Every structure is written in C-alpha cells, then in structure tokens.
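Mind having a look at this structure? Questions to follow.
And then chain A:
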Amino acid sequence: MIAVVPVRDGELPVGGLETVAECGGRALVVGSGAAAAAKELAGLASAVKAWDTDGFLPGRWATALAPVLVEEPVVILPASPDGRDLAPRLAHALGRPLLAGAVEVHEDRVSLARWGGLAIEDVTPQHHFVATLQPGVRGVERHDGPEPDVELLDPRLDPDVTDATTIEVLPPDPATMDLAEASRIVAGGAGLDSAARFTQLADLAARLGATLGATRVVTDRGWVAHERQIGTTGVVVDPRLYVAFGISGAVQHTSGLGQPDHIVSINTDAYCPMMQLADLAVVSDANMVLDALLARLPERSAGRA
Partner candidate 1 sequence: MSSVPYRYLWTPLELGPVSTRNRIVFSAHLTNYARDGRPTDQHAAYYGARAAGGAGLIITEEHSTHPTDWPYEKLIHGFHRDVIPGYRRMTDAVHRHRTPIFAQINHNGGQASSMYTRRAVWAPSPVADPLFREVPKPVDQAEIDEIVAGYALVTEHCAEGGFDGIELQCSHSSIVRGFLSPATNRRTDGHGGPLEHRARLLLEIVAAVRLVIGNRLALGVRICGDELIDGGTTIDDAVQVAEMVEATRQVDYVNTSIGVATASLFMIEASMHIRPGYALFIPSALRKAVDLPIVGVGRFKDPLQAERALSEGHCDLVGVVRGQIADAEFAAKARAGATDEIRLCLSCNQECVGRMGLNRWLGCIENPRTGREVEGVGGARRTAKAKEVLIAGAGPAGLQAAIAAARNGHRVTVHEKESQAGGQVRLAAAVPNRAELGDLVRNQLAECRRLGVAIEYGSGVRPGLVEEARPDEVIVATGAEPARPWWAPADASHVIDVRDVLAGTVPAGGPAAGQSVVVIDEIGFHHATSVAELLADRGCAVEVVTNGMVVGQDLGITLDMEGWWMRATAKGIVQSTDLVPMGIDGATLNLLHHPTGQMYSRSPDWVVLAVPASPVEWLYQDLKAAGWSVARVGDCVAPRRAHAAVVEGERAGAGL
Partner candidate 2 sequence: MPDVDVIVVGAGPAGACAALTLARSGRDVVLLERGPFPGSKNMYGGVVYPRVLDGLIPQWWDEAPIQRWVTRRSTMMMTATQALAVDYRTEAWGQAPYNGATAYRPDWDAWLAGKAEAEGARLLCSTTVTGLLRDGTRVVGVRTDRPEGELSARVVIACDGVNSFLAKEAGLYHDTDPGHFTVGVKETVALPKSVIDERFGVRGRHGVDIEMVGCTSGVPGGGFLYTNLDTLSVGVVLKVPALAAQARRPEEIIARLKAHPAVAPLVEGGELKEYSAHLIPEGGWEMMPDLGCPGMLVAGDAAAFCLAAGIWLEGVNFAMGSGMVAGQVIDRAFRRGTAAGAELPALYRRALSGTFVLQDHRKLRRAPRLIMSDRVQERYPALAAGVVERIFRIDNPAPKPGLRRILRGEQHRTGVRLRDLARDALDGWRSYG
C-alpha cells in the first residue's frame, strides 16, 4: 500500500498524515514543495518518493504517475479536496476501481462510509485498487523520529491531457469562515460585559487572522449569532490556537473544543476550568485586556480579504 499525497506550497493536505500512517509509512508526495512536505513525515515514514511540481493538474498528474504506481497493488489518497480530485483520474489512468470515502483500508478489506456516514459498506477487493481515506477517521499516533530519505521523481507531463487553469489561490478569510474550519479562534464569554465588546472582539479576531466564537450565554443574549456558538448546543471546533476572553470553560463549552496546540485564557477567576486548560492563563479583566490588545495591534490591512 502506498499513499499518494498531493501538497501545495509544501503543506500537507488534511488527512495526509493519516493516509501515510494507513500505508505503514510508504508515501509518494506530489505538488509544489513536495520535497519539503516529505520531511514532515518524520517518524511516520522512512523512505518517501517526492515529485516537486507546480500547480495542481489532476489530469496530467494521473497519466504521469500511473507508470510509477503500476506495480503498487493499493494506492490511497486522502479524501481532501485535492485528493478527491486526483483519485478518480489516477484510478482511471491505472485502469482500476476506486474505493472512495474509505474509513479503513487493508489490502483485502476496505470499509467505506455510505449515506453520509450512516452506514459502512465492507468491500472485499479482488483486484488492485485506488482508495481515498476520509480525513479525521483514523488519527495518527505520536510520531517522533528521523526525517525520511526522499527519492525525487520527475516524470513527464503529457501535453495532450488538459486540465483547468488555476487563476489564483486565496488565503482563508477568517471573518466569514466556518468556525469548524478555523485554525485560529478568538472567543468571548460571560466575562465580556456588553454587545459592543463582541464587535471589538470580532475586530481583534480579524487583526489576529482568527475567527470569532462565543459561549452559549453570549449567543443566548443575542450578542453574537448562534452559528458562532462553540459547545454542546453549538459547533464543534478544532483550532490550533484558541484565545478565550472571559470564558469559564464549563464542560458544555469545552466539549466542543478540539485539542488546540495553544490556549490563552483571560479571566478574573484564576481557577475556572478554562484557566486550567490554558497554556497561558492571564488573570485580568478581559474587557480591559481587549481594549489594550486593540490599541497595540494595527488595523487589518486592506489586502487581506
């Protein structure tokens, strides 16, 4: 089994690590910055093939990669946007069936999510196949280890195959982003004293490139729209950075919080659960700290949409 991982600017796609782990560490990384991305597989993979090539050209990549992969009985891609695009083209080029949306892949048994995750279909493949693995279903065990050896590939692109033209890639817009997708969240709770504070908080979020979130108390008061509520009756989020202003961190709220790499909590109550979860717990008035932060951060530049 080998993972084919399409990358952009050296960044692995969602589910990329899981796919490599599913294949026991065998991987082919393709895209811009592929060699750099391959190094991120340290501890998971020992030998990685990398094809550093610009853009995202699923049609041409598929025909180019097919000869490289023809000996591989099982090829798995992450079901990320790019993986989902490339996999059927690759399956077609290899003349193999595609098992899309798998939650578990073995050479002789594949489990596929069906009906929007209501059911699982267990398939016993008789032939070589291509599969896509749903991001987030597997998780990846802790991995520390040496960087893998990278073997660089440079297959020929077939000029006869056409692909769409990429005009531009737009960075995320935190202001309008789904909370669930946001990698940085600035959220406020009952410790902020007025609706106006949340206008300020949204402003701060924008300046930090973060998305606004809130607790139930706040959305109940109508200060923030309900789709911004994190927790039991709201949204489940999984940011890297979480900054909590005046949030006590009851389990109804924190159960909606994934495992952020970094949490900052600002609260006058040094001992509320949110402060215990925090990497940096600041005992101070969240309202005043909000003012102070806004005074220190420049307005968001117009260029960042």
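In picking the candidates, the idea was that all candidates are chains of the complex that A comes from, given by their letters.
Just so it is clear, contacts are C-beta pairs under 8 Å (C-beta built on N, C-alpha and C of every residue); 3 or more make two chains touch, one makes a residue touch a chain; residues count from 1.
Here the structure is a predicted model, which is why all the values come from computation and not from measurement.
Candidates 1 or 2 all belong to this complex, yet only 1 touches chain A. Residues 117, 137, 139, 178-180, 216, 227, 231-236, 248-252, 255-256, 269-273, 276 of chain A are the ones touching candidate 1 in the complex.
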